[in-house]
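Every protein chain but one is kept in place in this view of the complex.
Going by the order they are written in, the chains are A and B; count residues from 1 in each one.
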Amino acid sequence: MRRIQGHPARVALLVLAALATTLFAIGCGSSNNSSSNDNAQKSVGAGEGQLNLVAWPGYVADPWKSDFEKQTGCKVSVKEAGTSDQMVDLMRTGQYDGVSASGNASLRLVAGKDVAPVNTDLVPNYSTIFDDLKNQPYNTIDGTNYGIPHGRGANLLMWNTNDVKPAPTSWDVMFDPAKAAKYKGKISAYDDYIYIADAAVYLKAHQPDLGINNPYELDSKQFDAAVALLKQQKPNVGEYWSDAAAQIQAFSNGDDQVGTTWQYQYFALLADKQPVAASPASQGFLPSEGATGWSDTWMISSKAAHPNCMYKWMDFIVSPAANAEVAQSFGEAPAQSKSCDTATLTAAAKADGYPADPKFCDEYHAADPSFWKNVYYWITPVADCGDSRGSVCMDNNAWSAAWTQIKG
Amino acid sequence: MRLSRRSKGLLRVGVGITLAFIYVPLIVIFIYAFNAGTTLKWPLEGVTAHWFSVAFHDSGARDAFVTSIKVGVVATAIALVLGTLASFAVARHRFFGRETISFIVILPIALPGIVTGLALSDTFTQVFGIGLSLFTVIVGHATFCIVVVYNNVIARLRRISGNLEDASADLGADTWQTFRLVTLPSMSTALVAGALLAFALSFDEIIVTTFTIGAGQETLPIWIFNNLFRGQELPITNVVAVAVVLISIIPVYLAHRLTREEGTVTRGGAAVPPEATAIP
Partner (left out) sequence: MEAAGLSAGQQKRSVSRRLADLFYGRPRLQAGTLLAGPVGWLVIGYLGSLAVLLIAAFWSVDALSGETTRGFSLDNFNTIVTDPVYRTVALRTVGVAAATTITDALLAFPIAFYMAKLASPRMKTVLVIAVLMPLWSFYLVKVYAWRTMLSTGGIINWALNPLGLHGPGFGTTAVWLVESYLWLPFMILPIYAGLERIPGNLLSASEDLGAKPAATFRRVILPLVFPAVVAGSIFTFSLTLGDYITPSLVSPSTQFIGNIVFTSHTNNLPLASAYAVVPILIMVLYLFIARRLGAFEHL
């Protein structure tokens, strides 16, 4: 054996020391905000031939996806995400052109400069969108418009008709300790901290002395009560879901019997002849306390590689035919008022392969602003309560930290 | 050591239980590859071989397969070079920090994948500011594959005494010739075994890959993960898994043959047959 002393290892140690010094130098300083487009586009040119989208499951699908590709030549590639957190994370990579953002993603994307303002003059179909979707706090910030409304809906209470009797009319089947214990291990709750708002909605109705008004503006007392309710629910929860397809399977296999969900899963289970039901359509699928919901907005990335295709998509998806198709396929209220025209609805249902339902817009309350007062759209919680309390409300970080605690 | 009939019998039962434990889930996978029903309830609602042809034509699976192969081959190549270099240094030389090398080499595989993945992802995105891509995936894979090659080669180097190399030098061969004509051939089976194992590790890896892969790309495990819950694609993942296991019999057999102890050569040059360590 040849003996030598120290040099290679010593050199390595020196290099490591040098590296550590460099790293500390890097470590102190702020991350640079890479240059991005801060202004809305002025005109839409020719399509770039490709479009990369981040979307909720069921938002970018056939038949309207293929129609778009044929009409514009922009080939669509979609990355589905199950929570707004995932969507924000994907958009921050800068590798996507647009996203169907709910309110609890849109504010964060704007603050992080990950999306660019939208010039609604370039989206002709925007003019006929329902008025109560325009200029909302989740899509218009400081007077600047950041997106095109897609559609809206409420989160559903769904149950297995064979296992859950009598048919629930309230969220207490999931939150009331006595009732929830009957379905211990079979309850399906949403795996995102925004679900704390669902607990707040429940408490608004069942503990009015807490004074909860807006389930996203919770001061510490209200917040603690909501968190306590969820911690009480946790032992009964079988699965915190974020993948829609996973929840569909869980209900088909009998692993879950009752839970909160979207129409997308509900329709899929019905199509598969599973014994499920949700709060009646005639009531807009709302349990007695009301529900959280979402109003989604198509936003364009500030680093979009294919901005023209994105604008074409934004105009296409709110065109009467396409919006009617996606609304009926997913199960939400369309944003486009002209989609509620009977002929358009019938043609769209046919394209989706569903029986015609001329009353669709009525059932989903598309044109009824008063209905949506009981649906609390997802929005990012911020410290500013927006009322006389001032800035004492819990913000995003507090909600996120609490969620880890709740899941134990 | 003589074992009673009873002990041997009990041992055989133990072996049977373990083998059953190992193979029942694999058999379940195999059966579900033929599942015709839409749910995953047991017993199956129907049988079909339909999914095998679907899997074959699925372009997503095929592309992911090719990507996995590309990543695996490059990562294995890098690991082969670095692992061999390191094992030579440690086996044939003595230096300060030699023990530390074997500690550092094993870290990437001994630390949980989530730590390695997060660390690499942090470094690529925050420090170097480069986007994640197949390149970053390959870097991650090569890092934890090094130890596999290192272990195989150093075990072999320790068994081959340095005498052979000294003899070769005495006969007039220079360093390259000794390496090329004496050392490399005696190491080749260890290299192949290490390469096979490294490739297997890379092919199946998901956690580090998840953290280091770019937005639009998929290796086969990532593709499986993305399609795990989709009713249409799930049976395809079962088919793919079954196919890979069956194909893998060949490399596993090869690797075993190559690393099986042909016998050790002691310093004195005497050969010790492997049978000497067995129990009658």
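The rule is simple: a residue touches a chain if its C-beta (ideal position, glycine included) is under 8 Å from a C-beta of that chain, and two chains touch if they have at least 3 such contacts.
Quick caveat, the model's predicted, so the values are computed rather than measured.
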Of B:Leu132, B:Ile146 or B:Val182, the one touching the omitted chain in the full complex: B:Ile146
Which residue of B:Ser102, B:Ser133, B:Ser186 or B:Gln217 touches the chain not shown here: B:Ser102
Footprint left on chain B by the chain that the document does not show: 1-4, 7-8, 11-12, 14-15, 17-19, 21-23, 25-26, 28-29, 32, 39-43, 81-83, 85-86, 88-89, 93, 95, 99, 101-116, 118-123, 126-127, 139, 142-143, 146-147, 151, 174-177, 200, 204, 206-207, 211, 220-221, 224-225, 228, 234, 237-238, 240-242, 244-245, 248-249, 251-253, 255-257, 260-261, 274, 276-280
Residue numbers in chain A that touch the chain omitted from display: 2-4, 7-8, 11-12, 15-16, 19-20, 23-24, 26-31, 33, 85-86, 88-89, 92, 107-108, 111-113, 185, 191, 234, 237-241, 253-255, 380, 382, 395-397, 400-401, 404-405, 407-408
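Heads up, the rule we're going with is that only the chains that are shown with their structure count from here on.
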Chain B contact footprint on chain A (complex, rising order): 1-10, 12-13, 23, 26, 31, 52, 77, 79, 90, 93-96, 243, 245-246, 248-249, 252-254, 272
Complex contacts: residues of chain B adjacent to chain A: 38-41, 89, 92-98, 100-101, 126-127, 131-132, 162, 214-216, 228-231
